[in-house]
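Encoded as structure tokens, the structure appears first; notes follow it.
Removed from the display is one protein chain of the complex; every other protein chain stays in position.
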Amino acid sequence: MGISIELEVNGASVSEEVEPRLLLAHLLREELGLTGTKIGCDTSQCGSCTILLDGQAVKSCTVLAVQADGSEITTIEGLANGEYHPMQQAFWDNHGLQCGFCTPGMIISCVDLLSTNPQPSEDEIRHGLEGNLCRCTGYHNIVRAVQTAAETMNG
Amino acid sequence: MFPSKFDYHRPSSVQEAVQILSDNPDAKVLAGGHSLIPVMKLRLATPSALIDIGRIDALKGISRANGSLRIGACVTYNEIANSGVVQDAAPLLAEAAGQIGDRQVRYRGTIGGNLSHADPASDLPAAALALGATLHVSGPNGSRSVSASEFFVDLMMTSLQADEILTEVEISAASAGTGSAYVKFEHPASGYALCGAAAVVTRGAGGSCTGASLCFNGVSATAVSANGVAASLVGSDLSDGAIESAVSNLSIPDAAGDMFASAGYRQELAKAIGAQALRTARDRA
Partner (left out) sequence: MAGESNGAAGFGSSIRRREDPELITGRAKYTDDLQLAGMVYCTILRSDYAHAGINSIDTSEAEALDGVLGVYTAKDIEASGVPGGVPVGWLLPGLKTPEHYMLAKDTTRYVGDGVAIVVAEDQYTAHDALELIYVDYEPRDGVADPKKATADGAPLVHDDAPNNIAFDWEIGDKESTDAAFANAAHVASLDIVNNRLIPNAMEPRAALADYNNITGELVLYMTTQNPHIHRLLMSLASLGLPEHKIRVIAPEVGGGFGSKIHHYADEAIASWASMQVGRPVKWTATRTETYITDAHGRDHVTHGEMAIDADGRFIGLRVDTYAAMGAYLSTFAPAVPTYLYGTLMSGEYDLPAIYCHVYGVFTHTVPVDAYRGAGRPEATFIVERLVDEAARVTGLDPAEIRRRNFISPDAFPYQTQVALAYDSGNYIGALDKALEAIGYDDFRKEQAAAREQGKYLGLGLSTYIEACGLAPSAVVGSLGAQAGQWESAVVRVHATGKVTVYSGCSGHGQGHETTFAQIVASALGVPYDDIDVVEGDTGSMPHGWGTYGSRSAATGGSAIASAAEKVVDKARTIAAHLLEAAEEDIEFEDGNFFVKGSPDQSQSLPDVALQAYLAHNLPKGIEPALEATSFYDPANFVYPFGTHIAIVEVCSQTGNVTLQRYLAVDDVGNVINPMIVDGQVHGGIAQGIGQSLYETAVYDEGANLLSGTMLDYAVPKAHFMPSFETDRTVTPCPHNPLGVKGVGEAGSIASPAAVVNAVVDALSPFGVTHIDMPVTSEKVWNAMK
């Protein structure tokens, strides 16, 4: 009993027939091959699966694919537009990642953070990242990366 | 991580949703899904069907008329936290909504889903209680209204009937001289409230307290109202000393403990956090 859904993923139209219980994260990873979106937990804590759904950062492990019907989705694979997004660049320049597993979700989340608060304080950055866990960096260089990206994007 | 199978319904009206719910006793209503999907992923909930009300426009509005703020059940935490109308008419609700979960959760989670789920450690129940919110509910026999104080029955249990859907939350707009605050002491893992305090105080012309409300999340099986503290504040000058004295005898019935914080400690937190919320509310009044 599949349900037909249509989405726009990273600018491309997608039509899929899905089981109602299929999580959006699984649709992206397993059906569409967009494995940049990671699954790091099963309790909606870690944020590794964060994507932009109609421009807002959401945890794709906590959204059913059917709920996303008709939406526009941007995953980490769709963030760079010929060149790295300033946030990607800032993560690289500031050593904002080590194992890289949390990184796609973290970068997407940080992009969302700056979209609503272009010049966050360190405290606002740290609280803004409460939906994303990183076990490698101690967040130190992630905070630097967001600060750098904010400077770049505010030109 | 892998929910059990279920049927999926996407009604286009509340009426249709109520009808499907009446026909499917094991069904659950899906709004933002941020309370329901996590428990389904752990298979702690295995509904036979989901009724997705997330696309019903009638449930998505925020409006203010005749001194009353009305928020549709499918309005998200993020919308509440950032709505100028809510910030003006019920700043406590906006403040509490802005502290739920994390950014991603706030984009998806809804007020209706939150209150219906009735997690005592979530942030909205105490705010709804402190604001004296009225909850509008639709069922097969039409609509009815329930006060927040009658809505929360027990741990994750509300007075919603199995075939009813929460459609709207109504709150009297804050009057002049009223201040409020939501203060949370969060669980370091879940981000839920070990203790969350929602305070509302109103000062009269002379500065003395003419009305007060103090409610807590996270301490017992439901959000609770500390009526005694509120009563002893009315008529006071709301000084730090008056607040200290009012909370000093605070005792929340049936406080519950877990491996992270004992019941006794939660009681103490309630005093400290409650006083802090009251002081902040006073300063804002």
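Chains here go by letter, A and B, matching the order in which they are written, and residues are numbered from 1 within each.
What we mean here is this: a contact is a pair of C-beta atoms (placed from the backbone, for glycine too) under 8 Å apart; a residue touches a chain by one contact, two chains touch by 3 or more.
A quick note: this is a predicted structure, and the numbers were derived from the prediction, not measured.
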Of B:I20, B:A133, B:L269 or B:A285, the one touching the omitted chain in the full complex: B:L269
Considering the whole complex, which of A:L24, A:I39 or A:L114 touches the chain not shown? A:I39
Absent chain, residues of subunit A that touch it: 19, 21-22, 26, 29-30, 33-43, 45-46, 48, 75-77, 79-80, 84, 88, 91-93, 95, 97-104, 107, 122-123, 125-127, 129-130, 132-143
Hidden partner sits against subunit B at residues 1-2, 4-5, 42-43, 185, 187-190, 259-262, 265, 268-269, 272-273, 276
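Basically, only the chains that are shown with their structure count from here on.
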Subunit A to subunit B: how many Å between their CA centres? 28
Residue set of subunit B touching subunit A in the complex reads 1-8, 10, 30, 33-34, 37-38, 40-42, 50, 52, 54, 78, 101-105, 107-108, 189-191
The residues of subunit A that touch subunit B in their complex are 1, 3, 19-21, 23, 39, 42-45, 47, 50, 53, 56-59, 61-64, 66-67, 109, 112-113, 128, 130-132
